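The complex appears here minus one protein chain, its other protein chains still in place.
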């Protein structure tokens, strides 16, 4: 893929900055890829072109896609990988159909190299994404459940277990203050709310606001997935603490009070 | 290695683009390294310098090598890593002996840093590869069996099992049309011919043309190596379908017919 991009840039006598974000997404794991994109994209400058290839359907009739959102462009297969960006204000999507922005010969097994990387190179060099192909109104979306009840409680699920065993959930939390008066439960079991991994004793389970704004469940220097026997789909809830048993509440509050400031 | 390259470029007041192709080649696995180079090189621009270090013999009498082929240069140990390029039209090879293109002190354990990366930096900055040392006429080559019989049948072997469990074979196939009238067998067992992974039902074994033109055996979202108990050296054959049992043939043909077009 990098060779294809460099070749197109070389032909255009321009240069591009090629940055690896991650190669550690598990094979075929579209959700993990989408979360990696969601976590990385906001920190890159405007006009960045992201190419993402988690593509179990390569060579089938699944579409190739360019999604324009947040002043950036996202290019890859239409399989849910761009769920975090579809629906952002002013988002647009285009199917990758224009043959002049592909390699001359397209294999059935490696569209990353033959379709996505070339499209990304052309866009990075100035081509309008709208020239890549017809508009797409209905990109494939991942099911990321997050239901909010009338009393302020939120029910969601684990959407990803990372390589440390941390549980990433479908519940979005802007800041720790959103959690301070709430009780977090995993499969019904309450867990401490903390501000960072370091606030946990070794082996202790805690809920915290992850670096991309998702509620996460972690064990310090351990695996929350193992400790809680949790996996993708495990139910996670956040509800006002008044509904929680007193013993849990006081324990939680003391943890929050004792946390060390960075 | 990157530090050594940047240091040489900095001294020359020039800049180079440093691109990581892969760090996932298994330790000491020269064949996997050679296949990675074979897969990547054609997509990079002319004049690209590839440095490859899979080097179990570092510090012994094995030679260091620069192979010039296909308008590119390949630099690393002389242990078979450059098998795909030796024999290409107009190929030349040189032993890395000139001390002015090495670091001042060469360790016995890390020629990647002390010998190969500096040679690559100098070539990237304009040094003629022929200045690196004396010509080499007999680079070490990997044994990659591919025998073609008089009736059009080809006998080869699995040369690599990738991290998905796909089997990469020694048999080269330019396009799917070469396979349509053929039967592919792994250890004598016929497998379906498909155009891409997505044509397979989950768990089903198929043979296809890989993205670098090698016949590959795959299981969709599974491991062909596990499904077929196959490993490096396992025999793979391609023969005219007339020699195949009728039941296998019709099954195969129907799969090809039903495949979805990208």
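Odds and ends about this structure:
Lettered A and B in written order, each chain numbered from 1.
Keep in mind that, in the parts below, contacts are C-beta pairs under 8 Å (C-beta built on N, C-alpha and C of every residue); 3 or more make two chains touch, one makes a residue touch a chain.
Worth saying up front: this structure is predicted, and the values here are computed from it rather than measured.
When the omitted chain is restored, the residue from B:28, B:163 or B:180 that touches it is B:28. For chain A, the list of residues touching the undisplayed chain reads 17, 19-21, 24, 40-45, 48, 163-164, 176, 195-199, 208-211, 220-221, 260-262. On the side of chain B, touch with the chain left out of the figure occurs at residues 1-4, 6-7, 10, 15, 18, 20, 23, 27-28, 56-62, 106-111, 113.
In this text, only the chains that are shown with their structure count from here on.
For this pair, chain A with chain B, the centres built from the Cα atoms lie 33 Å apart.
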